[in-house]
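With one protein chain removed, the remaining protein chains of the complex are shown where they sit.
Think of it as A and B in the order they're written, each chain with its own count starting at 1.
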Amino acid sequence: MSIEVNNIHKSFGSFEVLKDVNLRVEDGELFALLGPSGSGKTSLLRIIAGLELPDSGTIRLNDEDATKSAARDRQVGFVFQHYALFRHMTVFENIAFGLRVRPRETRPNEHAIREKVGKLLELIQLTPLGDRFPSQLSGGQRQRVALARALAVEPKVLLLDEPFGALDARVRKELRRWLRHLHDTLHVASVFVTHDQEEALEVADRVAIMNHGRIEQTGAPADVYDNPANSFVYEFLGDVTLFNGSYVRPHDIEISRDTNLNPAAVLSKVLYVGAAGGVVRVELRREDSGVVIEAEITREHYRELHLQVGDFVSIVPRHMKVFAS
Amino acid sequence: MITTSRTRVLRAEPTWLRRSLIGLALGLTLLFIVLPLAAVFIQAFDKGWQVWQAAVTEENARSAIMLSLMVTGISVPLNLFFGLTAAWTIARFQFKGRNLLLTLIDIPFGVSPVVSGLIFVLVFGAQGWFGAWLADRDVQIIFAVPGIVLATVFVTFPFVARELIPLMQSQGSDEEEAAIVLGATAWQMFRRVTLPNIKWGLLYGVVLCTARALGEFGAVSVVSGHIRGATNTIPLHVEILYNEYNYTAAFAVASLLSVVAVVTLALKKFLEWKTREDNG
Partner (left out) sequence: MTAGYSTRFTRRNSVAGSSKSTWFKRPGILPGFWPAFSYSVLYLTLIVLIPLSAVFLKAATAGWSKIWDTISSPRVVAAYKVTFGASFAAAVASVVIGFLIAWALTRYKFPGRAAMDALVDIPFALPTAVAGISLTSIYAPNGWLGRYLEPLGIKVAFTPLGITIALIFIGLPFVVRSVQPVLEDADHEIEEAASSLGASRWQVFRLVLLPAFRPALLTGFALAFARGLGEYGSVVFISGNLPMKTEIAPLLIIAKLEQYDYAGAAAIAVAMLLASFLMLFGINAIQGRSRRFMETKLS
């Protein structure tokens, strides 16, 4: 089911959370809403789910106007940031909830419910934990239960609010890959909210970058990374350093021992070398202006250069970006 | 609490001081708080079990007990229902006047029991707002059971709401929103998600409300008229017996209320522990 967001405005009191937001998510797409906290991404997600009503604008699901329809009629699955698992129900009963509250005519019988929940437990790899209560699960397990609960009602759209926000770094990476894999099997249009650009770029088919209640840019991860629409997007998607008033990524700064080869090169002094990690971080001070610049080079290149603190090298930027302010 | 030996070194008072402070605190608790409770039971059974039994089963005592139970049985459900609606409104929605509503709910706690009775006399009493109108229709509220119910409802008004509001606010509305998104109706959401989450806090509020309804003295005293066998609640009956110098009987009936108080405290501990367990 496709999602279309047209001219959505939303304010809380005098604070405008969303300003004329437009967006289209195609059926089967895995879509990320990326932005800093306070950018309005969670409000947008809640409006799509029907958990919040927009001040103006429309939401169209499957090309039908759903702005006025109730959350329970929208056939959306929503995964809350803090999971919102029913604390007094077992994992099994949590997942079964959406089936048990159906009107009598469409409610599956007990056998069908057991079968369905069993399958979902298998899918989230928690079959042995069906009788546990949410408080007895780890964060990652709770997240998967929340997902299974949302999937049990066979939603046409899956919405996830900061799905990995409350987890520690290792579990995050693991679940991220698992979500991508899950999406590829289910192929339900999914939208997730995140403030972590790495997460959004790695997992999503397409990304919308939000700031101050507006969408700054929408596109495929590689697309927005290589062709950022403005300085906000450029800065938000990765580290930047300023070079003659333009933006450069640290890994786009070339360091060379040859100090008079290129006329564009600038003579700089090495201030610091951080050689722990996959890339080597170098801090340099330009001899002409005294401005400090950060660069990232590969370990291989670092070994070739034999960089030492106090050395003089020449630096040349590649792919500089200039944005109209 | 002092747990590790490291903190103990820096933060401990000398042993003699610690022991004196503990002793003093214990002594003062016993003197000011425990002694009055103990005195009730000791004097209730002063003249033996049979005298106690006679005092609490005597006809006027029985009718006082029945009246108190009836008044409690009416007041508590009323305030329970109000507590639920008020907590749902305040803990789940943002609206103008929310803080005002919250403050107004607390008013009965700040009003003297005697004034709580007085206000109903001013409204329904012989010279009150509706006094003449009620007299014409031969309806009596003051110095009758309806007045006692009204005064009790007023005095116990905030108990359930005050337990539920902070509890529901700390739980947040995520679970209820999840239930709605998953297709639950309002009633299904309330019965399957809200109610199980708040049940211990709700019960605690009901226990406090019940204890206060059974034991209320000042407000009820003003509106009751002290008619033996008709408008005497348990505390009023205690007062009458005491003023007639029938001390043993007074303490015997008072011991019933004291048992309620002790049970209330035990339930309080139990329910606090349950709530913590559910939300911890």
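Remarks
Keep this in mind: a residue touches a chain if its C-beta (ideal position, glycine included) is under 8 Å from a C-beta of that chain, and two chains touch if they have at least 3 such contacts.
On a predicted model such as this, the values are computed, not experimentally measured, just so you know.
Although it is not drawn, the missing chain touches A, B when the whole complex is taken into account. Screening B:182, B:206 or B:250 for touch with the missing chain picks out B:250.
Touching the omitted chain from subunit A are residues 12-15, 17, 38, 42-43, 46, 50-53, 70-71. If you put the missing chain back, the residues of subunit B touching it would be 1-2, 7, 10-11, 13-14, 18, 21-22, 24-26, 28-29, 32-37, 39-40, 43, 78, 82, 84-86, 88-89, 91-96, 98, 101-102, 104-115, 118-123, 125-129, 150, 153-154, 157, 162, 165-166, 169-170, 172-173, 176-177, 180, 186, 189-190, 208, 211, 214-218, 221-222, 235-236, 238-239, 242, 247, 250-251, 254, 257-258, 260-262, 264-266, 268-269.
What we mean here is this: only the chains that are shown with their structure count from here on.
Residue ranges of subunit A in contact with subunit B, taken from their complex: 49-51, 71-72, 76-78, 80, 82, 84-89, 97-98, 101-102, 135, 149-150, 152-153.
The touching residues of subunit B, when paired with subunit A in their complex, are 174-175, 177-185, 188, 192-193, 196-197, 278-280.
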